[in-house]
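Notes for the one structure printed next.
One protein chain omitted, others in place.
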Amino acid sequence: MVHKVLSEQGAGGITTTAIRIRESGIERRARFRGLAEPLSLLVALAVLIGVFSLLNERFLTASNIQNVLTQSAIPLIVAVGATLVILLGSIDLSVEGVMGATGMTWILLSNNSRGGADLGPWAWVIALGVALLLGVASGLIFTALKVPSFIVTLGMWYVGLGIATMLYGTDLLPRLEDEGLKGWTSRISLGLPNSFWVALLVIGLGILVLRNTRIGRVTLAIGNSETIVRSAGLPAFPVKVAVFAIAAVLSGLGGILATVQLDIGSPTVGSGVLFIVIPAVVIGGTHLGGGKGGILRTVLGVFLLTILNNGLILSGVESSYQSAVTGAILVAAIVFAAWSQRDRLRVAK
Amino acid sequence: MSLKHNRGALVRFAAIAAVAALALAGCTSTASGAGGSSSSGPIAKEDLVLVASVINTTNPYFIANIEGAKALSKKLDIPLEIIDSQGSSQTEISKIQAILAQGKKVVMFVNTVASSDTPTIVDAVKRAGGYVSIWWNKPDNFEPWDAGDNFVAFQKHPGVDSGRCNAQAIGDALGGKGNVIMFPGVQDSTTSQTRVAGFEAEMRENYPGIKILENQPSNWDPQLANQNAKDLIAKYGDQINGVWSADDGMQLGAIQAFDDAGLLDKVKFASDGLYPDTVKLMKEGYGNNAIVGETFHRGYMASAIGLYTAYLAATGEIVPSELPKEKRTSFFDIKCVTPETLGDYLKYDTPTAAADFVDQLVEKGPWDTEPATLIGGGGPEVLPKP
Partner (left out) sequence: MSDVTTTPAVLHLNNVSKSFGSNRAVRGVSLSIQPGEVIGLIGENGAGKSTLLKILSGNYRHDEGTIAVNGREVQFRGPADALRAGIGVVHQEQSLFTNLTIAENIEVNTPIGRGGVNRLGLYNWRRLYADAAQALDLIGSHLNPKTRVSDLSFVDRQMVEIARAIRVSAASHTTPLVILDEPTAILERTETAILEREISKLRDIGSVIFVSHRLDEVMRICDRVVVMRDGELIADRAVDDVTEEELFRLMVGRETHAAVRSRRSIDPANSPVISIHDLTRAGSYADVSIDAYPGRILAILGTSGSGRESVARAIFGAEGFDSGSVSIAGYSGRQLSIKKAVALGVGYVPAERKTEGMVGEMPADQNITLTHPGSAALGPFELPRRRLSLARAWFEKLDIRPREPEHMLQDFSGGNQQKVVLAKWLNSSHLKALVLDHPLRGLDPGAAETVNAQIRSVCDEGTAIILIPDTIDEALDIADDIVVMRDGRISGVFDLGHDNPATLDLLERML
C-alpha cells in the first residue's frame, strides 16, 4: 500500500526533475568523450611535427609536405577498407596479396614494355574486377563457411601473391610505357599530389558510406553485436561480404597506384603496406573487437606513421637506430593517444 | 562420467603418441647412421638430381639463376628441382630437407637467404650424402675445407670490387666533385656490406672531392628505395649529385623518385647487376644518361658454375679436399660496365646466352669460363681499411 502512494505522488515530481538533470548530464559527458580521443591523437601528431620541424627546417617545406602526402596516399586508400573490416570485428590480412594481383593484372593489360594488349580503361575495370573477386571470395568463405577472417584472408594473401607471380612468369619486369601515366601519382594538381587527391576521394566516400548508408551503419552494428543484428532481422550476411569486397577493391586500387608510382609491375608491390595499415587503424583508436572507431581517426594514424618515417630520415637519425626509435615513439604515441579510453577494470587482451 | 572417460582416452592417446615419437626418433637415428657413410666415392649420373634453391622467383637475378640451372640440367641430362625460399630461411631449410628426404643424391646450388642458414644446409646435405655449392652468403668462419667434401664450394662475386667499380663511374661522371647518397640492401647482409665498403673506400681514396651525404638501407625493395629516395630528396633537394644503390631493383625505385621530382637530368646513378631494364635505360640514355656505371654478372652464370662444381665433385671428377683453397672459397670476376662498353655485354642477354655459357662451362671447367673467371678467394673477402 505504502509503495503505491509513494511512487504515484511523492516520487513523481522529484523523479521528473531528476530525469531531466540526468538527460542533460548524459549529453554533456557524451560530447566531452567524443572529443577527448581524437584530440590526444592530434596532440601527439602536433608534437611530432613540432619536434621534427625543429630538427630540420626542410621538414615543413611545401615539397616535403607534398612528399609525405604522396607516401601516405596508398596506405590511406588501403586503410579506409581495413578500417571498415576492423569495424566489423574482423581483420583483412590479404591486402598485400590483393595489391600484387591487381597491380600485375593492370600493368600487363596496359601499355607496358612486355607488349601485349593495351586495354586502356578496361585494364582498370578488369584489374579491379580481380580484386573484387578476391574480396568476395574472402567474404563468402568467411560468412558462409564461418572460417575466422584472420585465416581466410591470410590464405587470400597468398592466393593473391600466387596470381601475381603466375602472371609475372619469368619474363622481364613489365615497365609502364604510357607517358601520360608515368609519374602521375606524384605530379601536383592544385597544390596536392594526384595520388593524394585519389586518397581524399576514397576517404570522403568511405566516410559517407560509414556515416550515411545502411552498409556502414550495419557494419558498426555487427561490430557491436552480431547476435542483435540477426535477431533484429538486419542483413548481416550481405553486409559482411560487401565490406570485404570494398576492402579488396580499395587494396586493388592501392596496388594499381603503387604500380604507377614505381613505374614497374612487381608481385610484391604491396610489401610493407599491411604493417602500416593495421597499426594505423589501431593507433587511430578503432577497436580490434569492432564497433568503435572511424575513418578519420585512421587517417590520423596513417599520417602519424608516415610522418614518423619521413621525419626520422630528415632529422638524420642513424639508420641502424631508426627501427628502434620508430618502435619507441609509436608505443609512446599509442599510450598517450589511448590514455583517455582505458577501461575501468583495466583489462587488456 | 563422460569427463572421466575422456581423460582416460587422453592418457592413452598421450602414451601412444610418446611411443610413436620414440619409434620415429629411432628410425631417423638409424637412417642417419646408414647415411653416415657420407662422401663415399663417385655416384652414378642416373642417381643424381640437380637442385637449385633461390630466394624468390620474381627478382630478375633469381629468375636468371633458374635459367642457368635449367640450361645445365638440359646439357647434362639430369632432372632439376627448383626451390623457392619465398624470402624465408625457414621455408628454404624445410624445402631442402623435404627434397633430401626423398632419398635421391642431390647436386645442389643454394643462394642462401641468410648467412646463418649455411651450416644447417651443409649439415643436412652431408647427412644425405649429397653435394652442395653455396652462393653469396655464409658465415666467415665456416669454410668448406672444415666442413668436408660435401660442402664443395662457397662462391661469389667480390662485393668490394663491385662497390669500387660503381664509385669510379660516379666519381668520374661528376668530375670528382659533388654529393652522393647511398641505398644499401638489407643492413646485415654481407653482400651489401662488402659493396658499401668498396664504394666508400674508393671514394675516400681516389675522389676526396665527393661527399657521402647519407645512406638509407632499403632491404633490396624497390618500393622502399623509392620512398627513401623521396624523403632524401625532400631533405637535400638539388644538393644530391649522385645516387648509388646496392642492386638494380632499388636503383629502379630511386630513379623513379628522382624522375618524379624532375631532378633526373642532373643526377648520376650507378649500381650492381645490370638488369635487363637497366640495359634498356642505359641504351636509350634515359634522363640525360642518368645511369653512368654498372657492374655486370649474370644469375645464370652463378647457378651454372655452382651446380657444375658440385656435379664434378659428385661424379668424382674433382676431389674437393685436394683442391687449393681459392677453388673452395672462390671469387669470380665482375665486370665494370659504362654506357660506352655496354655493347660488349649485350651478347650475354640473348635467348641462347645461358645455353652458350653452359656449353663453354662444360668445356673449360668451372673456374675458367669467360666472363666469370676465378680471380681470387681462399678466405673471407678482405674489406678495405676505413
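Read from first to last, the chains carry the letters A and B; within each, the first residue is number 1.
In this section, a contact is a pair of C-beta atoms (placed from the backbone, for glycine too) under 8 Å apart; a residue touches a chain by one contact, two chains touch by 3 or more.
Model, not experiment: these values are computed from the prediction.
Identify the residue among A:126, A:154, A:234 or A:296 that touches the chain left out of the display.
Of all options in A:126, A:154, A:234 or A:296, contact with the hidden chain holds for A:234.
Among A:220, A:236, A:250 or A:278, which residue is in contact with the omitted chain in the full complex?
Here the residue in touch with the unshown chain is A:220.
Quickly run down the residues of subunit A that touch the omitted chain.
Interface with the chain not displayed, on the subunit A side: 2-4, 6-7, 10-12, 14-15, 18-20, 22-23, 26-27, 29-30, 33, 211-215, 217, 220-221, 223-225, 228, 230-234, 291-292, 345.
Here is the rule we go by: only the chains that are shown with their structure count from here on.
State the interface residues of subunit A toward subunit B in the complex, per the touch definition above.
Touch residues, subunit A against subunit B: 56, 58, 61, 63-64, 67-68, 70-71, 113, 165, 168, 170, 172-173, 175, 182-183, 185-187, 258, 261-264, 266-269, 271-272, 309-310, 313-314, 316, 319-320.
In their complex, what parts of subunit B are in touch with subunit A?
57-58, 60, 63, 66-67, 187, 214-217, 221-224, 226-228, 230-235, 237, 252-253, 256, 259-261, 275-277, 280
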